[in-house]
Structure formats: structure tokens, C-alpha cells
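Missing here: one protein chain of the complex. Every other protein chain is in place.
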Amino acid sequence: MTQEKELRLMKGNEAVAEAAIRAGADGYFGYPITPQSEILEYLMAAKPYETTGMVVLQAESEVAAINMVYGGAGCGKKVMTTSSSPGISLKQEGISYIAGAELPCLIVNVVRGGPGLGTIQPAQSDYFQAVKGGGHGDYHLIVLAPASVQEMADFVGLGFDLAFKYRNPVMILSDGAIGQMMEKVWLGPYKERSKDVPDWATTGKTPDRERNIITSLHLDSFSEERFNQKLIKKYEEIKSKEVRFEEFNCEDADYVLVAYGTSARVCQKSVQMARAEGLKVGLLRPVTLFPFPSKRISELSTRAKMILSVEMSSGQMVEDVLLAVNGKIPVYHYGRMGGIVTAPDEVVDFLKSKIGG
Amino acid sequence: MNDTNQMNDIIKPGNIVYKRTDLMTDDILHYCPGCGHSTVHRIIAEIIDEEGIQSETIGISPVGCSVYLYNYIDIDCQEAAHGRAPALATAIKRLMPDKYVFTYQGDGDLAAIGTAETIHACNRGENILIVFINNGIYGMTGGQMAPTTIPGMKSSTSPYGRDVEMMGNLIKMTDIVATLPGTYFVTRQSVHSAVNVRRTKKAIRKAFHYQKLKKGTCFVEVVSNCPSNWKMTPVESNKWMEENMFPYYPLGDLKDPEKQQEK
Partner (left out) sequence: MTEEMIIAGFGGQGVLSMGKILAYSAVMQDMEVSWMPSYGPEMRGGTANVTVIISSEKISSPILRQFDTAIILNQQSMDKFESSVKPGGLLIYDTNGISRHPERKDIDIYRIDAVEEAGKMNNSRIFNMIVLGGFLKIKPIIKFENVIKGLKESLPPRYHDLIPLNEKALERGMEVVRQI
């Protein structure tokens, strides 16, 4: 097996699929939905079950697929599913159970506009669903927001690592633009599938240990509360250790844009355009949406004059930005909806209108 | 000779004619007196014990009365979301093809909310065993109508009896899955008498055997009772089951290729 990195020109969706094989994933369970069906198609064409032994299965529904992930994860295997917004809604029950049973797994959402059947064009309108829980009960996913095809690939391996480190589901929150876009991507070497069996996995009870039970049921209220407290502790640890973000031109910025994923790419261009006009604009790009870089945004808000949150939604992440800024400076939201990707010049125009006003 | 000595004289390994199965845990079963669940649990535990496959078996419990199966049988278990056990089993089996995987599901779980998962796992021919307990009622939630509730049967959501015109017909999942190419062995049994218990045990043992041979999906329905929600004594419930349930759900093998070959 090759040890060197390999350069390819790929769609974001294809990069996820290829990276999964290379990361040594044990299983993929999915159901077709635009704009992410290339992932299942790529895996079926690549036939990893003949090389690495990775299981690939087209399930009868998104509901079945996420529950297959539950079953596989319960055996301590590296398993994943991918879908787009309406399909992710269907998976929410399963995701809640996975979080409740503290199972590691990877879920990729290639977001399209909604609500309902909505559009198949890119959007960032699933932010609340991704970072605030999504299903029922008190829980969080670790949410990674790739802004390039390269990161679509890189975050698969990172996602599995974080999932197993914290026994927690990880979501890659992408969108139709990054899923469908082709860029250069450097792919890591093929990793062997792990033979390690976590001590909690259900692989058959052997005489040297107690039986393992994967469940999220705590009928006794005190037991459920103890479990909730355990989860809170875990999330606090994640918040203290796993915040990731990137900054562009924030050092001297009077105006800070906050944007993730596709919008962060757009805003990089906006920063260049605004700087060319003499405006001191910077960009903070959250790479993790949970945990959110609240502390950094709070720090920036002591120096900057204004923060503009840019997302392809009616304004979801802006609520977390507002919490972080806590009234210190004005915070605005700008973004297009309906599958329209915000254009760089629109952001600059909006920013100028707020500076002028 | 005092009483203790007398007891010790009687209780010795050589005199054992019947004992608790080693694979049943010390947890006290929460099932109502006379309920079929305990018997089917015990049958499964006995087979796993006798076949020596504890370290190779993963069970999946449903949402419903038998959610706590994992407390009673000393094997690795996963508890599934309502109706999704066959999806879990699919992945577990495909990721660990040499293990034994079984689901244990009630009628609401398997034949209502989990219909799609049941049909598709069977249709794909997953090498798993599905144990289906059909007592025609939602036990855990307090006696609501199930998809398998027979016409005229009373439940808390069909208090005047199941009106087929209004509430739809019962569904015979076992008959349906028997028509699918993926199933290998499909049978309907009961545990309301000693002879039926033996037959059910034989059927489930056979299903484990077929799973080892990777023959396809095995599906064992157990027509059972629910004395509490049927509001009957255990004895009455068994009699009622024989007289009213069995005409709709006749016992016997629906599909067993190896039996046909014997003929």
C-alpha cells in the first residue's frame, strides 16, 4: 500500500468517499439524495469491500441507514453515513440514540435549502439542527465545517478520531457547493482497518469480561440525570480542547466577518475586495461549529467596531455570535437563502451600508 | 437429622432434574405472571448455552415489553430504536459475519413502525435470526391496538373491538416475509404448552444452525399471550389464544427448504 500523498482533482462528495476508504472505515450505510449521491456511487464503484474489506450498503431509507450505523458503531467499528438536509432530518432519531448510547460515528450533511423538500441547491440552513442537538434530548454532536474539497477529505479521518476519542457522534456540516465543487485534493495513504476492539463494544461476551450493553435507556430519573451530567462533563471537555478556527486579516480589523464553510470562502474574497477599498476587514472562520470559537469572538469584539455574521440562511450562527459578543459591539447578519450562494461583493456592499448607517 | 441437613441431602448435583439456565442473569424478570416473554427468553438462553456460542452471539432488544432482554440474558446486547432492530442486525452481521446475530421484537415494533426494516432485511437475506413475539397488543404502553390485533379484539384504542372497516385489517408479517427470496426458514410457533415450548426451542435452534451455514434470514414468530392487557388469567389467556388467535395465525413452518427435501 502506498505511503505517499496522492494528488487528485475531485468533487467534495467524491473526496469524502475516497477519504473514508483511506481512513480505514469499516462500514458505510447510505441512501441516495441530491446533492450528495456521488458518495454512495463512488463507494459502490470503488468496491472497497474487495480491497480494505469496508462494508458498503445502500439502505432502504435514511432511517435504516442511521440505525445500521448505530449497530455497527455498537460493535466498535468505524462506521458512517451521509445525506442531505431532508435525509438528515429523518436520521435525527437515530442520531439522538447514538448520542445517548455514546457511540462514535461519522455523519456527513451536504446541506441543501429548506424547509421541507426545499431546493437541491446549497444552503447553510441546518446550523441549528447540527449544533444544538437536532434530535430529542440533551446532547451535542461535534460539528466540523469544511471549506474546501481538501477539508472534505481531511475531516473524515479527523472526524473518526474525535468520535472515538470522545465516544460521540461527529458531523461534517458541508453544503451542496462544496459537495459538487471540484478542487485539487491531496489524499493520505491507505490506512489498514483497525483491529482494536474497544472494551465497551458488543462483539460477543467472553469469559474474561462482563457482558457489554449498548443502550440509551435510563428509566430511573436519578440515573438519567447522572447520565446527563456525564454528557455535560464530556461536552465541557470538548469545548476546552477541540475548538478550531482560522483567521484572515483579523490583526488590525475594524470589521470582522464571521463565516463558515462555503460562506467563509466567499468572505475571503470579500475581505480582499474591502481591503482594496481601504476598509480594515478581517474574517474569522469557525472550523468547529460545536465547540464554537466563542472565546475568540469575544476577544475580537473588544477591539473591533462591528461583527458581520455571513451564512446562507436566515440567520442561525449569528445567535452564537451574539452570545459570544454579549452586547459589546453591534452584530449583523447577512446571507442569501433558497440555494443562492452569497456573492463576495454583496457582503462588501452590506457591510458598507452598515458602516455608513 | 435436622431440616438443613435434609435439604442438603436432596439438593446435590446428582439429583438435579431442572435448573435455572446458566445464561439467565440474577435479575428478576419484570414480566407479568404467565407472559410468554420469559419462556422465549429462557429458550434463547438455553440454546446459546447448549451450543456454546455465548462469546459469538449479539442480541438486539426492541422498544416494548422486551426492551430489557439485555438485563436477563448474559450476552452482549444492543437496544434498538423502535422498529429498527433489523437495521442494527444488518450492520452488525455484515461487519462481523462470523458472529450470531438475532433480534427480538414485538408486534408493534416489527409489524408497525419497523415494517420497512423487517421487510428489507428479510428481502436482502441478511444472515440473521428475527424472533417475533406476536400477542396482538402493545403491552408496554398499556394495551393499545397492535397491527396484529385480531378483528373484534378489544384494546385500549379499540375499546369496542377492532373494527376492520375503520381500523384496517391485521397484518400477517410472517406470511409476507415467507414470500421473500431472502428468507430461508420461516415458522410460526407458540409457548403455551410443554410440547409447544419444545417445538419453539427446536425451531430457534434450527435457525441458529442455518445462520452458521449462512443460509439467509430466519424468522420465528411466536404467537403469545398478554394476560394483563387482555385482562385474563394466564390460563384463560392461553385458552383464548388457542381459540381466537390461532385461526388467524396457524402454527407450523411456512418455509423450510430442508424439510421439503426430506419429504
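Per-chain residue numbering starts at 1, and chain names A and B are given in the order in which the chains are listed.
One rule holds for everything that comes next: a contact is a pair of C-beta atoms (placed from the backbone, for glycine too) under 8 Å apart; a residue touches a chain by one contact, two chains touch by 3 or more.
Values in this document were obtained by computation on a predicted structure and should not be read as measured data.
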Give me the visible chains that the unshown chain touches, in label order.
A
Of the listed residues A:39, A:120, A:256 or A:287, which contacts the missing chain in the full complex?
A:120
May I ask which residue of A:111, A:181 or A:289 touches the chain that does not appear here?
A:181
Residue ranges of chain A at the interface with the undisplayed chain
7, 9, 34-35, 120-121, 176-177, 180-184, 262, 265-270, 272, 341, 343-346
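Basically, only the chains that are shown with their structure count from here on.
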Of all residues in chain B, which touch chain A in the complex?
54-58, 60, 67, 70, 74-81, 84, 87-92, 94-96, 99, 116-117, 119-120
Can you list the chain A residues touching chain B in their complex?
26-27, 29, 55, 57, 59-61, 63-65, 67-72, 74-75, 77, 79, 93-94, 97, 101, 202-207, 211-217
